[in-house]
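The complex appears here without one of its protein chains, the remainder shown in place.
What follows is chain A.
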């Protein structure tokens, strides 16, 4: 049995407190009127001087491209100042949403990985099932928080999703055409169904997994196998729709067909990375005695492979749109390259170049600190990925990784750590009667 160490508990609580303070500062400093918004931008530009001068001149050159998206009429026919106000008002909300989704997505990615391991009857991974179950425990609080943020958006507490604003929709033929799918009620119903399905599978599979430890036959195991296979079908459909709903719809004029896969790859690789990191942490505490470096090697191989898979999807999406250069599609990348150059291209380096070069060597994949370091970069890179997906359409060129963003990351990191390790302490870390447990113990690559 694992017991959560006091230091870890205190650290996670400190993270949460710091995070709440950061989030609070973000909301308090949110401008209420157009005048305040203008003052914020003015002071910001004074403070940062040189760096921003270059950026503003850059804006000039891309103003044309930007003008195209504004002419589209995402409520931009109102004055520019009001647009600015909305962007600044979105900042703390978007920061909160990105971080909430990012940590939720990690546990959802782990759940998909877990279901695949069960459905594929993998022989190497049963030793890690309890670690995965611990991480997926975060689905419940994380999912509820994401749902609450979405519900608050539907309740017009923020402007994260422009299609939720009836005034915008009234002036927008495109959004009227999509209103059958993109309307608040249906949006929340869908979200509730997705979350209910995922959480149900997680809880039920966990129950069967624990019951298998005490059972005298393998019926729980077989049941779990069938539920896992069924869940994967459900997951494939709902994950895709979730990515349209929760991420793609912040930019409701734009659509991409492989977007669901792309978000999936992002959550999958983050999930696997977190499994590797938690496993290495627990092993360093002397728990998980039977986990050897071949298990770590396998996880690192997955981190490596799925990183490349993510890049493949990212590039496929980017290159197809860049190549054909159709105005209604390409604005997505025009705004990102104009306003988000560093995070946009930095994320490629972090999510592709770095893992490819570091995790290619077979020996390096067995070195724990190497996997941890690569994992930190991959996680930061995929945070940026979600950041790049949400921010351009919610805060636009007013983005900044400042107090609200970091505060939100700290809060959810703290909550995640607290919840995951609390769940890990609730059951023995090694399954007893899994039919593949012996194979997993003797796994050697």
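Convention: a residue touches a chain if its C-beta (ideal position, glycine included) is under 8 Å from a C-beta of that chain, and two chains touch if they have at least 3 such contacts; residues count from 1.
We take it that contacts and distances are computed from a predicted model.
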{"item": "Protein name, per the UniProt record, of whichever chain is missing from view (\"Electron transfer flavoprotein subunit alpha\", \"Multicomponent Na+:H+ antiporter subunit D\", \"CRISPR-associated Csd2 family protein\" or \"Quinol:cytochrome c oxidoreductase membrane protein\")", "value": "\"Quinol:cytochrome c oxidoreductase membrane protein\""}
{"item": "Hidden partner chain, touching residue among A:102, A:318, A:332 or A:383", "value": "A:318"}
{"item": "Per the touch definition above, residue among A:219, A:362 or A:442 touching the missing chain", "value": "A:362"}
{"item": "Contacts of chain A with the absent chain, listed as residue ranges", "value": "315, 318-319, 322-323, 325, 360, 362"}
